[in-house]
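Left out: one protein chain. Kept in place: all the others.
Presenting subunit A:
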């Protein structure tokens, strides 16, 4: 136990600042009213679905949980049940074998809901394109709010896409400073 605590102390806090939002990533700007976003944007629950990716995007989404990005510190959490989710995060291309499962997951998420497509394949089918086995990009199957290009997009870009979808403002610097002073405070108000 001593070694565990010592290592935690030695490594310290490695969390980094979250990225600014980028409205050019928005696909359907008016899909969800901004008034609703002010409610669901604060504590965000995400259901991730791999609809046929090469698993490169999954590695980068998993990385969001590491101490550098610390997305749980931003109030964002990946959940197992779509019924608990506000957002569907989809990597693709959507294989035809995953099309039904993806649709059902989408339908199981309560309204209002957001869809973010991750990676070049999620955006438009990428290198795999459309074929007998692939539906191509996520927007061929579901309405997409934000699409994040990249092969795979880096964690910071995925986070930017997520924050853009909920139109979250950048953190208030004075609050961050209080956090650094050791006072407990969420990283967002």
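Note that in this section a contact is a pair of C-beta atoms (placed from the backbone, for glycine too) under 8 Å apart; a residue touches a chain by one contact, two chains touch by 3 or more; residues count from 1.
Here, contacts and distances are computed from a predicted model.
Student: The chain that is not shown, which UniProt protein name from "L,D-TPase catalytic domain-containing protein", "Sarcosine oxidase subunit alpha", "Ni,Fe-hydrogenase III large subunit" or "Thiosulfate reductase cytochrome b subunit" does it carry?
Tutor: "Ni,Fe-hydrogenase III large subunit"
Student: Counting contacts across the full complex, list the positions on subunit A that touch the omitted chain.
Tutor: 3-4, 7-8, 11, 14, 48-63, 65-68, 78, 80-81, 93, 95-98, 100-102, 105, 126-134, 151-152, 154
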